[in-house]
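Only a single protein chain was left out; the remaining protein chains are all shown in position.
Think of it as A and B in the order they're written, each chain with its own count starting at 1.
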Amino acid sequence: MAPPQVMKSAARSALDVFFEYDTPRIVHIRSKKVGLFNRFLQLSILAYIIGYAIVYKKGYQEFENVQSAVTTKVKGIAFSNGSIPGIGTRTWDVADYVIPPQENDAFFVMTNVVVTPGQTQTGCAEDPGVTGAICQTNADCEQVKGTILPSGSGPVTGECVPSDVPGSKEKVCQIFGWCPLENDKMQGDSPVLENAKNFTVFIKNNIEFPRFGVRQTKPSKQRKRHVLKKCQYDGASSRDKFCPIFRLETITEGAGVAFENISKEGGVMQIVIDWTCNLDYSVEDCVPEYTFRRLDKGDYSVSRGFNFRFADRYSVFNESTGLQLYRNLYKAYGVRFLVTVQGKAGKFSIVPLLLNIGSGMALLGVATIICDIMVLYVLKAKNFYRDKKYLDVKGQDAFEVLEEEAGPGEQMSEGSTNSVSRRNLTASDGGAAP
Amino acid sequence: MAPPQVMKSAARSALDVFFEYDTPRIVHIRSKKVGLFNRFLQLSILAYIIGYAIVYKKGYQEFENVQSAVTTKVKGIAFSNGSIPGIGTRTWDVADYVIPPQENDAFFVMTNVVVTPGQTQTGCAEDPGVTGAICQTNADCEQVKGTILPSGSGPVTGECVPSDVPGSKEKVCQIFGWCPLENDKMQGDSPVLENAKNFTVFIKNNIEFPRFGVRQTKPSKQRKRHVLKKCQYDGASSRDKFCPIFRLETITEGAGVAFENISKEGGVMQIVIDWTCNLDYSVEDCVPEYTFRRLDKGDYSVSRGFNFRFADRYSVFNESTGLQLYRNLYKAYGVRFLVTVQGKAGKFSIVPLLLNIGSGMALLGVATIICDIMVLYVLKAKNFYRDKKYLDVKGQDAFEVLEEEAGPGEQMSEGSTNSVSRRNLTASDGGAAP
Partner (left out) sequence: MAPPQVMKSAARSALDVFFEYDTPRIVHIRSKKVGLFNRFLQLSILAYIIGYAIVYKKGYQEFENVQSAVTTKVKGIAFSNGSIPGIGTRTWDVADYVIPPQENDAFFVMTNVVVTPGQTQTGCAEDPGVTGAICQTNADCEQVKGTILPSGSGPVTGECVPSDVPGSKEKVCQIFGWCPLENDKMQGDSPVLENAKNFTVFIKNNIEFPRFGVRQTKPSKQRKRHVLKKCQYDGASSRDKFCPIFRLETITEGAGVAFENISKEGGVMQIVIDWTCNLDYSVEDCVPEYTFRRLDKGDYSVSRGFNFRFADRYSVFNESTGLQLYRNLYKAYGVRFLVTVQGKAGKFSIVPLLLNIGSGMALLGVATIICDIMVLYVLKAKNFYRDKKYLDVKGQDAFEVLEEEAGPGEQMSEGSTNSVSRRNLTASDGGAAP
């Protein structure tokens, strides 16, 4: 039988290939148990594909992440009365309390401050709390002359001088550095800029989805110029929930933090602006959603709060020393606001839809695999089904261990009149079975 | 027939499993209509896999996103003549117009400024434009003493004083704060730092693809040290399109914005540096591509432009008051440049290639599913094909509704001499069909 078949293979023209179609042969089992189980699995998978991957996860859309630029402008005036040492009676405006004046995706509002005014480079007594600073005579200090004590404020000059801490009778080594030393103790119970909670910040957030050609969308039709200038964000009311002007206290309260709890020691807040847009609907509906979180919580009690030091430097002409450099040192406590813009826009596209349908169809094969396990290994009638599903073919190099058990002609499950049985189809070199 | 089969199953050694191979039985249909449709589908899927997923999307490569560090250095000198109040004749250099002196992935160049020099903390007349500021007698102001009027500049002292707005005859409440009040009106038509368009910025962009061991690549071989120091970016010429030194006007024009349109009121520009590299080619070809966009466009007319306030603080010794704190307040308009580095490098790897081929093969099954639907449900000869494709097996618990219609022995499609027909194969508990 071989020669004509070989010839046929040889003669099969390239054209022939285009008019063929291969499809698996199927055992169609009618069984309540298996059928129900099979359909249940298939429906679960279909529900996952259609319900979850396509509808819920919007598998019919292509997506683009938001491109964003944030600029912020804080407004507000605070007044501190004269009880705070080193500051005196003072009105604070935005150029005083926003430090540095601008940042990328962030802004800092000073709410409390400890000032050490009029420091200059000279000699003064070291803090008695510094290890090794206390001395009896100059000789004690000469030993460490020129070194900076751990946590000290400058190199030791070698002189032993009375401490200038009020009421202290100790003598300490003199250091050379910014004198008088910084006093970083907060005075009073309330923060210096108590009114900071009423400051407002206008967060200009220009976004773009370049692939879809969508730029910053008007939050809604009513949001006209004059409205925008006057509005104020209010999470509760639907009218003002898109307004990009925020009272600082509204932000902290949106994160469940009373402003009083954060203003004295400072803290870090995150403002999340989420632009999740479905551009299959009107771009009018592409609006931001604002959420607020406090970020400096955590288990380190040592890492609560937020502060840093900065200085104003200035020079003053003294008759005796000429031009002398001075500085006012500020230990600034306050709230650091980080603005995070996230989100993506989706729009219908045929490519992801086809891909999801395709991979979903492949997933349907898993139902068949699971049912096969049930049918071929679990059910009582497994041997019957196995007989129907499998055509046993023995290659020329079949494993011979069980050969003696499988005699020829035995068990003709797919019944036939020739010797090709379920168990003993045998290939011979280059030809079909005998 | 059951006992020997059971025995065989039992005796099937673990080794036997390694010498078996299961492959689906296939109906090979020769039909022009179905065959052409099938091949068309398969070719479409193959074209997608090979053309799109593997070649176009580089499915044979593994990718790594760029790691980048950006530092910027602006150079240039601008001169403003004496016509600008509060500034006078002045030459501006980089330490004057870049504020803050450095930022992360961004820099700001001041192009216009309104200065209120010599402010100090004292009392002065409130702006008559502030609601509630206008008064007739001290009594009017006493009522709001200590409060800060909305949009006011400080707490009301309680005195009613003549307004210091030139030509105004109104009386207004006195406030305590930074006096004189800020004058934030721009004077003149041209920006103060008109020459800002000729400033240059050197954007040092050190990138790395750690997985591939590629660091900042020379843009091209000619780009020697002396060339780099002198070159200037020019989008048009191929020689200088990789030069990292940019004239500010070239940047804005690259975004289609005339520098004159952005320099007076300020704005936000994005500089996108794209490092999309195919490391299967020479790393010499791994070069950046620069694009520019204006980010502060949009529908909010209120959010055009960019400005912020900052102050220089200094102390002056007065005979009468001792050391007095002063500040020069600047309202700085200018262009904020955001530098965004993106891109990824790809290099050949066998793992993603195999994965793409594998998932592509799985996708080919979809062609069969679609053709099956055509063959089994659409074509006129559907019953003939269904007969060939399916072997109908009736489990012991088959659904009995149609039982009477399917008599035994009927319709022996896969012709056989025993009673196993297409329609009445019946499983009995634990054994094969009789």
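Everything that follows uses one rule, which is that contacts are C-beta pairs under 8 Å (C-beta built on N, C-alpha and C of every residue); 3 or more make two chains touch, one makes a residue touch a chain.
In this text, all values refer to a predicted model and were calculated from it rather than measured experimentally.
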item: Among B:Ser44, B:Thr89, B:Ser190 or B:Thr321, residue touching the chain not depicted; value: B:Thr89
item: Selected from A:Gly152, A:Pro244 or A:Gly346 as touching the chain missing from the view; value: A:Gly152
item: Chain B, residues in touch with the chain not shown (by the definition above); value: 17-35, 67, 69, 71, 73, 77, 79, 88-91, 93-96, 100-104, 118, 195, 204, 206, 208, 215-218, 225, 228-229, 312, 314, 316-317, 326, 328, 357-359, 361-362, 365, 380-381, 383-385, 387-388, 390-391, 398-399, 401-402, 405-406, 410-417
item: Hidden partner chain, residues of chain A it touches; value: 1-2, 4-9, 11-13, 15-16, 19, 22, 24-32, 34-39, 99-100, 103-106, 108, 121, 148, 152-155, 175-178, 268, 270, 293, 295-303, 306, 308-311, 313-317, 323, 325, 327, 329, 332, 336, 338, 359, 362-363, 365-366, 368-369, 371-372, 375, 388-399, 414, 416-418, 420, 425, 427-433
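In this text, only the chains that are shown with their structure count from here on.
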item: Mean-CA-position distance for chain B and chain A (Å); value: 14
